[in-house]
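Apart from one protein chain that is not included, each protein chain of the complex appears where it belongs.
Chain naming follows the written order as A, B and C, and within any one chain the residues start at number 1.
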Amino acid sequence: MEILATFFNVGLVVATIRTTTPILLVALGGSFTTKAGIFNIGLEGQMLIAAFFAVIGSIWTGSSFGGLLIGVAAALAFALVYAVLVVSFRANEVVVGLALNILAGGMTISLMKAIFGTRGSVVGRGIVGLPKVQLPGARDILGPSYAQLISGYTPLVYVAFLSVPLLVLFYARTRLGLYLRVVGEKPEAAETLGISIARVRYIASLLCGLFAGLAGAHMSLGYITMFTENMSSGRGFMAVAILIFSAGDPLKVLLGCLLFGFADAFSLRLQILNFPSYLILAVPYAVALLALFALSWRTRPKLIRETLETMRNALAEKPQDSGGKLPADNRP
Amino acid sequence: MISSLLPRNLRRTLAGQLLALAIALALGAVVILMIDENPLRVFATLMRGAFGDSEKIAGTLLQTTPILICGVAACIGLRGGMFNVGIEGQLFLGGFAAAWVGFSFALPPVLHVLVAVAAAVAAGAAWVSVPAYFRVRFGANEVVSTILANYVAVLLTSYFTIFLFKRPGGWSETPPILPSAYLPELFSFSRLNIGLLIGLALAVATALFFRFTTTGYAVTMVGSAPKFADYGGINVRRAGFGVLLASGAVGGLAGGVETLGVHHRFMEGFAPGFGFDGLIAALLANGSPIGTIFTALFFGALRAGSLLLEVDTTASREIITVIQALIILAVSADLLLRRKGDRTGGRRWKF
Amino acid sequence: MDIAVQLQGITKRFDAFTANDRIDLSVRRGEIHAIIGENGAGKTTLMNVLFGLLQPDEGTISVNGKPLVVTSPAVAIAEGLGMVHQHFKLVPSLTVADNIFLGMEIRKRGLIDRKAQIEQARTLSRKFGLNVDPAERVAGLSVGIEQRIEILKVLARNARIIILDEPTAVLTPQESRDLFATLRSFVEDGMTVIFISHHLEEVMAVSDTITVLRDGRVVATRGKSELSKRELVRMMVGRDVSFDRRPRSPGSGRAVLSVSDLWARDDRRLPALKAVNLSVSAGEIVGIAGVAGNGQTELAEVLSGLRPASHGSALLHGKELLEHSPAEIRARGLAHVPGDRLARGVDGNATLSANMLMGRQRKQPYSRRGLIDWRAVDRETKALMQRFDIRARGPRDLASSLSGGNIQKVVLAREFTAGGDFLLIDQPTRGVDIGAQEAIHSEIMRQRADDKAILLISTQLDELAALADRILVMFEGRIMGEIDGAAMDEESIGLMMAGIDPVAAAEVQ
Partner (left out) sequence: KVHVAAISGYFAQGFGVSIVNGLNKAKDDFGIDLKLVDTGNRSLDYEEQFANLAKSGEYDLIFVMGWELVDALQKVSAQYPNQRFIFIDGVLDSKSMIYANFAEEQGSFIAGALAGMVEDLGPSFDKIGSGKAIGFVGGRDIPVIRNFLGGYEQGVKYAAPDVKVNAVFAGTFDDPAKGSELAQTLYGQGADIVYNVAGPTGEGVMQASAAADKYSLGVDIDMCSSAPGNVLASMLKRGDVAVYSIIKDEVQGKKVQPGARTFDLASGGVEVKLCDDVAAKLPQAIKDKLETLRQDVIAGKITIAKAK
């Protein structure tokens, strides 16, 4: 029992929220491009460049908010290049995405060298991290151990989770959201109604850049307060995977991210049981794979159920058949 | 399908790519100027590093080999409408499997190589078989499953290497394979081995296969119009499964060629990124295996050249990465955009 | 005279090919103006130019007397033009109302006002007598309804000039009649209608003025009263064409296909075929009549192995064909002309040769020991292009560059020469010009004379009347009854198509 308590506790939930947030932010960004029919594999790079510039910005402006803005601006610049190449110049979106990832990696390191004279990490040096938001009253109502469930995170954690319902509303009820969906689903329809496909895709790319930028800034100013080479560490790719199987629906994106975040947080806990770390580290990916397979398994044609249903229908409809001229009784 | 080979299109494409290259080099020159280097000297060093003498040329071809084989793997998938992003993982498992055969069994020379290569191919195919099965049977998206499988593959081979087969006293690597399992080298002065010839033969064979065999035709149709192929009596599921399996097998082969031909053992994280390089090479070549030979060669030359660049100039590895990315970006864009009329952004690969 | 649309010297080239060659066209306000012509004559191209989807290489456009450069559909819409396209442009996942108001959403405080849209869509559909449920999703609605939605889309934009590209190709006679009644009411309101059609009866019945295109040029523009159907045909095709019932000799009567108690589901998993029984003999054409969406497509798909049956049996030459793959069924003698030619019938991005090869890639002389002989394929394709009068530059053309009717001929050519002795033909002349229609009908009759068993699915009763030996009428997945092809009676077929058993109806009376 005690063992179980060290695995399943409030801390696990809090850890899940923490591990989920960056992936959720970047995946929500990707939801715009996914909905608009663009396969954006360059999320990783946008996130990385934003993480770097958020740190730079935070040092320059001396404020975390300034850092956030500059980080997002950097991601937007990448998103703009992406859109110009993919939308206007019809470049292959996968090639451009991967190349931008490479570019982000090279650029952050070169700039780090040029600006800080080191490679590796930028720590301290006047970086101002995002403040933690203590929700007033949370402690009184929930008590100290449960208060951490909802209070004490950096602002972007709240932004990430609150964005989910907002995006649901956005896709369902706003004009731009509708256009995004239409352009992704049936561009001919949009075109004949005078909706500019290029314009909508540009907007989608930029919105994607915005969220990827927030994700990057969260990595380097919120989750922790530093920049390291390649610190996005595959989270952008993970988001791509979640996006494809959620088709960009915000709720499904949230579910996918939570699943992955939970598997991640939980597997970290498993390590103290002395399993080989390499196998434990594969757990979140394996869980995501299994989830994918299980979901597809569920939607398979249910032969047995269908046959039963058919037979029931057949029997039920029998009396309405126009008389006995059909050979009716050779049914099993 | 074939129209992309028409002379007029070819001319236009070539002109476009040259223009793209010029733009990329101009941008690269700006970057180089910013680090106080002389762009001409940098580009000359790059050329010298890639083609300076026979050793350098062999070095370029050595770099080309894995990109080419991975690129062919990607081409096979793309032709059959399957987007195999998991070449990276298949490469790792193939590499490990070949090494395992190489160090665990003592076999006569040629046979040993054959068995080890077969193990690599089988491992690659086996690794993709589960995603492939769920793809064709239940429609589980292969892009997602192969991306995820990559992470698992890399961690799994690390586990094998470090926990099960570590060379005593060594770093995170397996024991060396027996010399009987070495792929023959082509020249005395370089590690370049017959892996390159395997890659070239594979690319040509793949192109001919798709062009001239009935199975290749069937697979191409499944890739470009699955409903039509289904209607026409082609077994779409089997074709899709076969395509992914073949793609994975070639990905595994790439790993086998690397361990048997170059490293002669498997190390943790031995060849990161080749799968993605191959994918980019294949996409830039628009899924054509023959075109991939050239894009892979281009990438190989860039990589080989950049190794000298790092030593002979003050340009660092990251600057070179930046320039490479710029080149890829420029070349990927359809610069001589012709059809202004239809603005429907056509998507080449659907997910 | 009040001219609504004036085109002058419109030329549109695709590479070296001229699809529209110096076309002049003027459409008066308040008239129904029909544009007819063979497949590939350039009708759709011309309308796309007018609507801003294509840019002309030469020529000028003026709308309502005002010269206009139509750079995009938005410009055309702003000038009061509306177009219903040959291939519908609806978004399946959206509701009817969302589709209608797409691009001109009704909003309240920045958010789309679903309720108001549904309300207005309902009002609109009532006002114009186009019955649709605005809250339903478009995915899964029948083509007839989809067309109504397309028209409502146009009306909601206050279009005064409406272009319809082959609006009746997918409709039943009843639906067509309704449509034309609607169009009539439009012109009475002072609107202008331009429509493209291959049905000369229709054209003669509803239009005021007719323009005939041929090879991208205008042959003539006349008032309807100045023309007879015969003259029209001559102008279009350059020869006489007959649509009388084809003479025939009795077939051998050997049963080829027999289906009993067949059940199946559609894509939405609802029952689409219910206890279907039928049989087809060699040398016989069995027609299936019915409003589109009553299970005909599912029947064809089940018989060709593309859709699983839930229950029942279908014997081809006495052997069960259900649960077999499309390839096996084909190997046993099925040839299938699918109803949805763009999705199933061809690969638009492949060459004509590659399209012709489908299904016979393992046969000599097309391939030998697994290797394809492309020269032989090209040669055969060229021969088929000649025999079936497929208008294209050569076997290496991409299928997507052909006009709709010519694409259909590619499918027919491939299937009719595949060597099967059971032909499953779904809507063979949908969107095909009359000259080609006649050729296709002759080809079907030739197949019949070759003692093939033919199951012909068509929504066009005149086609069935001309070809079928027996006609079965389908309604909601059931066979409502059977009628002798030679003695076809539109009235009782119409009743059965509406789901009323004529015998029962007679008894009630």
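Just so we're on the same page, a residue touches a chain if its C-beta (ideal position, glycine included) is under 8 Å from a C-beta of that chain, and two chains touch if they have at least 3 such contacts.
Since the model is a prediction, treat every value here as computed from it, not as a measurement.
Engineer: Considering all chains of the complex, which shown ones does the missing chain contact?
Structural biologist: Counted over the whole complex, the chain not pictured touches A, B.
Engineer: Going by the contact rule already stated, which one of A:130, A:238, A:265 or A:288 would touch the omitted chain in the full complex?
Structural biologist: A:265
Engineer: Given the contact definition stated above, which residue among B:78, B:116 or B:155 touches the chain not shown here?
Structural biologist: Hidden-chain contact among the options goes to B:155.
Engineer: Considering the complete complex, identify which of A:11, A:66 or A:194 is in touch with the unshown chain.
Structural biologist: Residue touching the chain left out of view: A:11.
Engineer: When the complex is taken as a whole, what residues of chain A touch the one chain not shown?
Structural biologist: Against the missing chain, chain A presents residues 6, 9, 11, 15, 18-19, 22, 109, 118-121, 123-124, 219, 223-226, 228-231, 233, 264-265, 268-269, 271-272, 276-278, 281.
Engineer: Touching the hidden chain in the full complex, which residues of chain B are there? Just list them.
Structural biologist: Spelled out for chain B, the touching residues are 49, 59, 62-63, 66, 155, 158, 162, 168-173, 191, 258, 262-263, 265, 267-274, 303-304, 307-308, 310-312, 316-317.
Here is the rule we go by: only the chains that are shown with their structure count from here on.
Engineer: Taking contacts as defined above, which has more of them, A-C or A-B?
Structural biologist: A-B
Engineer: For chain A and chain B, let me know how many angstrom lie between their CA-based centres, rounded off.
Structural biologist: It comes to 28 Å between the two C-alpha centres.
Engineer: Of all the residues in chain A, which ones touch at least 2 other chains?
Structural biologist: 188, 191
Engineer: Going through chain B residue by residue, note those that touch at least 2 other chains and give them in order.
Structural biologist: Where chain B is concerned, no single residue meets two or more other chains.
Engineer: Provide the residue numbers of chain C that touch chain B in the complex, in ascending order.
Structural biologist: The contact residues of chain C facing chain B are 53-55, 304, 306, 325-327, 329-331, 336, 338, 343-351, 354, 357-359, 361-362, 367, 370-372, 374, 396, 398.
Engineer: Enumerate the contact residues on chain C facing chain A in the complex.
Structural biologist: Interface residues on the chain C side: 51, 53, 72-75, 77, 83, 85, 89-94, 98-99, 102-103, 105, 107, 110-112, 114, 153, 260-261, 263, 265, 269, 271, 274-275, 277, 308, 310-311, 501.
Engineer: If you look only at chain B, which of its residues touch chain A in the complex?
Structural biologist: On the chain B side, the touching residues are 35, 130, 134, 137-141, 143-145, 147-149, 151-152, 155-156, 158-159, 162-163, 276, 279-280, 283-284, 316, 318-322, 324-326, 328-329, 332-335, 337, 343-349, 351.
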